[in-house]
Every structure is written in structure tokens, then in C-alpha cells.
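Note that one protein chain is taken out, while the other chains of the complex remain in position.
What follows is chain A.
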Amino acid sequence: MGFVLRALQRARPAIGGRVSTFRWITSTPDLHKPEGAAAAEPAAPEPEIPPRTPVGGARVQFSNPDDAIEVFVDGYPVKIPKGMTVLQACEVAGVDIPRFCYHSRLSIAGNCRMCLVEVEKSPKPVASCAMPALPGMKIKTNTPVAKKAREGVMEFLLMNHPLDCPICDQGGECDLQDQSMAFGSDRGRFTEMKRSVVDKNLGPLVKTVMTRCIQCTRCVRFASEIAGVQDLGMLGRGSGEEIGTYVEKLMTSELSGNVIDICPVGALTSKPFAFKARNWELKGTESIDVTDAVGSNIRIDSRGPEVMRILPRLNEDINEEWISDKTRFCYDGLKRQRLNDPMIRGPDGRFKSVSWRDALAVVAEVIHQVKPDEIVGVAGKLSDAESMMALKDFVNRMGSNSVLCEGNGPNPQADLRSSYLMNTSIAGLEKADVFLLVGTQPRVEAPMVNARIRKTVKANQAKVAYIGPPTDINYDHQHIGTGAETLVELVEGRHPFSSTLHSAKNPVIIVGAGIFERDDKDAVFSAVETIAKNAKVVRPDWNGLNVLLLNAAQAAALDLGLVSSPNDTIPSAKFLYLMGADDISLEKLPDDAFVVYQGHHGDKSVYRANVILPASAFSEKEGTYENTEGCTQWTVPAVPTVGDARDDWKIVRALSEVAGVRLPYDSLTAIRARIKTVAPNLLQVDERELATMSFELKPPVSQKISSDPFKPAIENFYMTDSITRASKIMAQCSASLLKK
């Protein structure tokens, strides 16, 4: 039959030019009469179907064994919990259903119709994403009916979709491209004009080519459900339907970059990445993010020595499958303002490039000229655990005890891990029903934690109370105060929110790490602990007392005991070793102090430095980071380092040898063995080491709570560290999105 059709098709041009406008459509003949084809098949004995592996690691959990129902997907029986959709049942059975509008983390829209499957006894194909699976349902995913339905839907989707794949940035990772190859027809019948849609300006991060949009509304649902900004909507109707903001409005969300990932076509693509590379040219390196304390799992896509883009990686416990815009777009900062040679500041005040040997010799000479207690080492907010360990060992061997990490404030409380970690864990926040945010603005400090809180508020109607400066919170909350006096009211139970907190089943208190910088921090923490004790926030089965850290290095620094106080040490320092520390105040530093800056970016502290030692950035080294919930993760080098830069710990190790106090480790394994003796949890990669909680162990606090209101810990979300400050994209974001 097929042969005859093809022969006819060949013959057509010869028959006459008059019918040349007529287009001959071939397709598998049994598609035209699916019922007939199905009936014609001989009733062969059912072949034994081997169990298939679920799609994308789909798993089923039965909270109640009675809720299990059995459905048949292509004849293969599969047990699923009640309430699952047909599409999810197919995934468990190992059948991948094509889809555009369905996304497992968003509400179900059911408007693309790509997921049509045949269900026995149903007169029409059903949209599997919106259809609940019923017991005994016989789902067929590869019958002629289902195939024809998909082919038809695909033809309609492609009707108004431009044929610009060669110039489209989504090319190669486009759902529409892939699925039209797999499920579409080899030609279309559409001869009319395609529509065109005006592009929207969504800001410096998301590039729009709205003509490519297939109206799946994933971005609209993401913006309103997860990002919590009600900016995007579906405007118009019918063939004039389009996604837009109606009024000229930028997408001012810290998660806006994720719409690039969820867009199944090339309508929303990355503006900084536009026309830079094709996805098949890129090498993906699975690493973690260091721009905040969350440690989002990322994939660094690089081409040769250049980081081309950063994408999120699935980690249900930390970032799910989202990342913040700062994480995603800070990468251009890795190419700018880099330090690539050791440098010494000459008598004329200008830096001169020197060799490593000379630079280290100068530093070693100076360090022996100062008194041991005048030596201070400061680890920066992007430092990994290995380099902090090396710095601490080196400074200690030089006879000083002044090693600290910026951001941890004066006299950090490092005795109990529970007093500086997010004890509930990020995923655990979903079980909470009341939140008390003390001096923290999670939306700017840790957008992924904020997304979790928002998810919980949406799902469980959890109540949120916030104490701190006025800020933009994208979920329902009560702003119950700006300073510590509200805490006192809560301690004494006078505040109306106390009763809410006391009646909560799983209350969560989150204290911002900005409090660390306050002089009355011990009193604030003691007040928070009293509130926690009164409201039974910490129980054997639930630990709801959390500290939300700001920087990637903070948790590991406290674990390793970098606990000196900058207020005491900086004014008396004569030799200051800054390991990437740019946000520490150097105003009180004596003018005759010798400053060594070891780091990867020419940022704030370089202005004061006498010697510069170039180091590698997080994308270029192997390093251990501990995130705010105490989960240890590794970065993996994605690109070679620039110029003559070296890993931080190697520089300190080399310096120690030149200075005559050789550190006893020459490899990562050796330094990790040393870390194991101090903080063994830092070797348990991708695991959370739980912290034990006991208020009784803490010494009594004699401090008085001051009446100063809490200050915002982060002024500009887009620029918090040396990498993001060097980034042009982040500068554009600060200019356009933070405009008041």
C-alpha cells in the first residue's frame, strides 16, 4: 500500500502542473482507520512484557497501602497511589508521555493536548496530564489512536511556530524540536500566513521571541505560583492569544531566570547567553553555587576555558530544580577583573607583576618581622574549607590565634553547631506551619529558602511573622516589628503573635546571620532561644530553631573554628592576610599594616593590599563547602584557572614552606585528612550532619538587648561578593530591577 502511495506521489508532477498546488500527504495507512487496524490484528497470545524502568527516576510512595490502585499501561500492570494522574502512572510504568504544558512542580493546565493517550472504553483520547488514574484503567500509549492524536496536536502547534530553529537559542535543547521529531508528521498542511507577536521586554535576563511561544503558560504559572510575582498573564483570545505583562513591566523576581529552563520552546531564552554557543558544544560540570549560603546544585556549562552559562541541577533537599538569578547569571563576573599574576605594590603605589617565588619571599620576610599576635588571617565569604583549614594552621603555626571569617561578626558562637545552622533543613521547612523570621529577608539572602517558605505558605497556609526592616516579601505575612523590642514582647508572651506561635504544631524560627554583626547578638539569640523554649520549637522530633547564613564559607568556617573577633584583632594587626575577604571593614586597620590579598578578583580589598596572590575561583577548583543547613558539598573544576593563579590552599601551603613553618599536607587527600581531625562532618559529602541542640550548655548571657532596629543584611541582592560585583549582567540587573 505504502509503495503504491509513493509511486502515485512520484507520478503526480508528471500528471500535470494544474494540480501542482495540491499537496500530497502520506502517512501510515492504518492511521487513517485506527479502529479497523486494531481489529485486523490477530488476537495473538499476550507476549510477556518485561518490567520497564520508570522515567526520570519516577518513584511512588504509598502513605497508605489501601490507597494503592492498579492500572495497566500498554498491558503492563503498575501499582500507583490514588490521585495520581494518568501521565504520572505512565511515568512510573516507564513510558515517557510527550508534554509541553505539564510540569511536575506547577499546577496542571492541560492546554497543550500533547499528552493525549488512549484509554480503553473512553470514546476520545484523553489528556493524560489532567486525567486522574482510576483503578483498572487500561491506558494505551502507542496505539494508532494515540499516535494520530499526537501527530494532529503537533501539526496544530507547529502551525504558528516559526521555522527558525537554525537561529533559535533553544535549538538542540528544545522540547518542541525533539517532540516534533519523535511524534510529529514529516510535513504540515498549513499554507496560510503564520502569525507574529510583539516581543516583550522582561528585563536584562530573559530574552523573548514571543512569535515562538506555544501558549503552554508554564511561565505564567511559574511566576504566580513559585516566584510569587503576578506579572505575566495570558492576554487576548484565540489565535491572537499571547503571553505578556500588558503594561510595560520588567519581571522583577529573583527567580526569573528559571522561566528560561521551563520554557519548552525558544520563546524565553537567556539574554546574556544569546547567540553565544550551542548546547552540544558545551561541557557540563556538576558543581555547586557559592554566591549564597544555600549551596544550590548547579551545572557549569563551559566551552574551552570559558564558563558559558550556569544551569540548575535537581536536588530535592536544597534547590529542587530552581536557582536564583544571581547564581545563574553571575558567571560573566568570572571573566572580568581577574587577578592573574602575583603582584607587589611598589613605592610609587602601583602594582608590579612578579614571580610567585618573589611574592612569597616578600610575604614570608614581612611576616617574620611582626609580632606573632599582630598577625591576622581573614577568610573571605567564598572560601572553601580546605583553604580555611590551611590558613588557620598557617596562622596558628606563626604563633597567632587571630583567624576569622568575614560575616561571622564579633566573637562568633561556634561551640554548638546547632547555634549557627539551619537545623530544620531546607526541605524540612515544608512541614512547618508557623514561621517567625527574625532580622532576615530570605528573599534577598537566600532565594531558594524563600521559595521553600513560599511553597509551604501556599500549600499549608502557614503563617509568617517578620521582624526586621520593611522589605518586600512575596507571600502573606505579618510585619510585627522592626527591632529587638518585639522579641522582648514575644519572650514575655505579651505579643499577639505569641499565641499563634504557641499553638503551632511545627513552628519554625529563622534568625538572620545579619544579627551576628550586632553588638547585642548574644542577648538577641538568648531571647530567641527563650521564645523557642516557650513555644516548644525544639523537641526530640522537631527542631525549628534556625539560623540562615549569608555566605558559602560561613558554616565551614565556624565548624573549623575560625572564630576570632575582628573588632579586637583588626585595629592591632600589623600583618593582615586576606584570603578573598572583601567585605571586612579595614577602616580601623593601622596605616603601617602589611596587607596580603589572596583572591581571584580585583575587588575592594585590593586597594589596600601590599601584595596580591592570585587564586582560583569556585568554578576552577575542587573545594568543600558547607551550606546553611550543614550539608557538605564539593565544587568541581569546570574550567582551567586564569593566568598564574593557584588554588587557595596550595598558596597558603607554599607560603608556609617559604616562611619556614611547613604545613604537613601536599594533596587534597592529605588536607582533608587534617580537616577530618577538626570537623569530620566536612568529609561526609552530600550529607547533612545533624546538630544536637541543648540550650543548657550555653553560658548565661549578661548582655542587654539594644533598641536599635534590625538592619538589612544585604543591600543589593545582585551584588554581594567579588564575583557578582565584577559581573556586568549583575550590574545591569541592579540598575534596572532595583530601581525604585
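Throughout what follows, a residue touches a chain if its C-beta (ideal position, glycine included) is under 8 Å from a C-beta of that chain, and two chains touch if they have at least 3 such contacts; residues count from 1.
We take it that contacts and distances are computed from a predicted model.
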Q: Tell me the UniProt name of the left-out chain, picking from "Elongator complex protein 4", "ESCRT-II complex subunit VPS25", "NADH-quinone oxidoreductase subunit E-like protein" or "Proteasome subunit beta".
A: "NADH-quinone oxidoreductase subunit E-like protein"
Q. Quick one: which of A:91, A:118 or A:231 touches the chain that's been left out?
A. A:231
(Q) Touch as defined at the start, partner being the missing chain; which of A:244, A:257 or A:599 qualifies? (A) A:244
Q) What is the set of chain A residues that contact the non-displayed chain in the whole complex? A) 16-18, 20-21, 193, 195, 198, 200, 224, 230-237, 239-242, 244-248
